[in-house]
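Other chains dropped; remaining ones untouched in position.
For clarity, chains are labelled A and B in written order, and residue numbers in each chain start from 1.
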Amino acid sequence: MSFSFGSNIHISIFGQSHSDAIGVTIEGIPAGFRPDTEALAAFLSRRAPGNSEFSTPRKEADAPEFICGLVNGTACGSPITAIIKNTNTRPSDYASLSDVPRPGHADYTAHVKYKGFEDPTGGGHFSGRMTAPLCIAGGLFMQLLGRAGIKIGAHIQSIGNISDIHFDPCRVSEEDMRRIHANILPVLSAEADEKMRGLIRDCKIKGDSIGGVIECAIIGVPVGIGEPVFHGMENVISQCVFAIPAVKGIEFGSGFDGCAELGSVNNDPFTVENGEVRTVTNNHGGILGGITSGMPIIFRAAVKPTPSIGAVQQSVKLSSLEDTALSVKGRHDPCILPRAVPCVEAAAAIALYDMIKNEINEGSV
Amino acid sequence: MSFSFGSNIHISIFGQSHSDAIGVTIEGIPAGFRPDTEALAAFLSRRAPGNSEFSTPRKEADAPEFICGLVNGTACGSPITAIIKNTNTRPSDYASLSDVPRPGHADYTAHVKYKGFEDPTGGGHFSGRMTAPLCIAGGLFMQLLGRAGIKIGAHIQSIGNISDIHFDPCRVSEEDMRRIHANILPVLSAEADEKMRGLIRDCKIKGDSIGGVIECAIIGVPVGIGEPVFHGMENVISQCVFAIPAVKGIEFGSGFDGCAELGSVNNDPFTVENGEVRTVTNNHGGILGGITSGMPIIFRAAVKPTPSIGAVQQSVKLSSLEDTALSVKGRHDPCILPRAVPCVEAAAAIALYDMIKNEINEGSV
C-alpha cells in the first residue's frame, strides 16, 4: 500500500528511475473533466530536469502519455493512467553502487529491506524521478481545485542561510503566486533570487549541495474541510509531503517558532470582515483542530541537501563489511529546491483534493 | 475514518470531553499478550491531569476499564476495547462558548463543519482529553515493542526559549530514557527542569500559556522497517503525531537546521562497527528513503501554547456576526508539554508497531 494514497481519491505510483517507464494511476477524477494539457505540461516542466543551469543535465521530455481514462481528452470515469517512458537511462556503473551505499541515500536501507534484489540503478524507486508521476497527479488535481477557486502556490523560503520574504499569511493572493514565476528561481524577492543563484553556483563548483525550506500557501479553501484526529489537514498534507524524497520536516502556520511564544501572542483573534469570520493573524496556518478555518493554509517543508555529491565520502563495502571511500559519479542537482517547489504544490493538491472531493461542486469542472 | 488508524493494526478512538465515556478499540494485539497493567497505569498517569502544579486541576482517575478482548488478563485475539468514564464533568457555561469561539481552538471550525450540532462542552472530541485513549493504545504497543527490544522515550526539548540538552542522536540509550523521569518535568537536564518550571509558574500567574518542542527517540529498531513513498516511517509517524491536538510541526534527524547545511555536512558517513553497518552521525534520524537504518529514530514535534488562556481575547459572536471580547473560564494547563510527552511516545509506538507488526517475532510477546 506504500505507493498508493487516498481515501476519496486513489493514486497509485509505479516505476523505477531506469525501468521502461514510470507512471501513475488516478481514481477519483470526475467524469467530464477535461484536463488542460498545456497547463499540465507547463507545470511538469517546472519539475523536469535539465531546464536550467540549476539542475541536473539529465534531459527527459517527461511528457506524460495517457494510456487510459480519457476519451477524446475528457475523463470518462475510469482510472486515468499516465506513463512516462524512461529514454535517457545510463544503467552502467551501478554494480558498484549496489555494494557501496551512498551516504544520505536509501541504498543501504533498500538493500536490507529487499534482500539484495533492489533495483540500484539511479536509486530505483527511491529516485527523485518518482516525483514526476506525483506531479502528474498533483497537476491534474490542481486544475480541478483551481476550477473550484482554490489556488496553490509555493516558493523557496530559504536555501542555506539565504531567505526569501514570507507570504503574508493573512493576505497571500493569486497575484503573489504568479509573482514567483517572474524570477529565475521560484522566489518572491528578486534579491533572494540573485543571492540563492550565487550560492547554488558555488555549491556546484565545489561538488557539494545545499538544502533549504519551501513555503506553500493554499487559498480559497472553504471553512470546514478536514477530519479531526488521524485525518486532519495537517496529518494528510504531511503524509503526502513526506512522499517527496529529501523532505525531513514540516510545519504549519507559525510552526516551530510559534511554539516558543506565549498563548496570548500565538492565538489568532477572530474578527468579522465583510460579514465573514476571519482571524486577525494566521499563526494557525488556516487549520484549527485539523479543520480548515477559511484562512490561507500555510505550511513549510524542510528539504535536505541532495545527498549525491561529487566529494569523496566515507562508506562501507556491504559484501565484505569494510569501510571504504566513495565518490558519487553521475548527473546531480547541487540544489533540488527549485524542482521540489512544484512537487510540494502537487503533494498539497493531492492531499487537499482527497479531503475536499465530496464538498466541491462537480459542476465547476 | 478520521478517528481510526492503521494498516496492520487498527485503532478506533471515540468519545468527547464530557460524554459518558471515552475510549479506544484496538485490533492487532497478538493473542497471548498479557499487558502489564501496572506499567500501563504508570504510563497513563504521566498524561493524566491534576498530577502536579504544572497541569490543570481537573482530576480524573483515568483508569481504563477493559470491557472486552482480554480473558483473565490475556489477549484472546478479539479487539480490545478500553473505556474511561468521564466522571468529573462540568457542562455548565458551555452555551456561551458555543456562540463565541475561543481563539486557537477548533470551536469555530467545528461549528461550521458540524452545522452547529458539535458538542461544545470542553472542546467535544477536539479536547486534549482524547489523547487518553491514544495513550492506552500507545501504552500497550510500547509494551509489545519493549518485549521485542524496542524502546521509546521522549523529553521536553524546549519550552519558550529555554532548552534542554539533546539526545545524543547516535548513542541515545535506555538509561537516557530513564533519566528523564528523575526530574520533576520530563527533561534530561536538572538545570532545564528548574528553569522551565519557573517559566511555567510565571505563565500561570499571568493567566497565559507557553509552547515548546518535544524530542522523541526510538532505539532497537531493526534495519528495513517502513515503506517508501506514502508509507515511509516519516509519513506514518507524522500522521500519528499530528493526531495530538496542538502539534503544529515535526522534523526528523537534523530537520530544519540540517536543511540549511551543505550535503557534505549533512550526509551521514557509513562505517562498520562490531560487524554492523552504522552511520557516524545521525542527521538522517534513523530513516533513509522512509526505511529504518538501524540508527536511533529521532524526531521533534512542535507543540503550540495552550490556546485556553485567562486573558481577555478578541473573538466574534457567531449568531450576530459581531466582534466581542472573550475570557476563557475553566481549568487549563499553562503548559501542555509535560503531559504531551507520553502522547508523543504513544503516537510513535502506534505508528511504529503498525509498520513493524509483521516483522517482529510474536514469540517475544
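Please note the rule applied: a residue touches a chain if its C-beta (ideal position, glycine included) is under 8 Å from a C-beta of that chain, and two chains touch if they have at least 3 such contacts.
No experiment lies behind these values; they were computed from the predicted model shown.
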item: Number of copies constituting the complete assembly, 2 shown; value: 4
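The rule we apply is simple: only the chains that are shown with their structure count from here on.
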item: In the complex with chain B, residue positions of chain A that touch it; value: 1-5, 7, 13, 101, 103-106, 108-110, 112-113, 125-126, 130, 158, 160-161, 203, 208-213, 223-224, 227-232, 234-236, 238-240, 242-243, 245, 247-256, 258-272, 275, 277, 279-280, 283-285, 288-293, 302-309, 311, 313-316, 318, 321-323
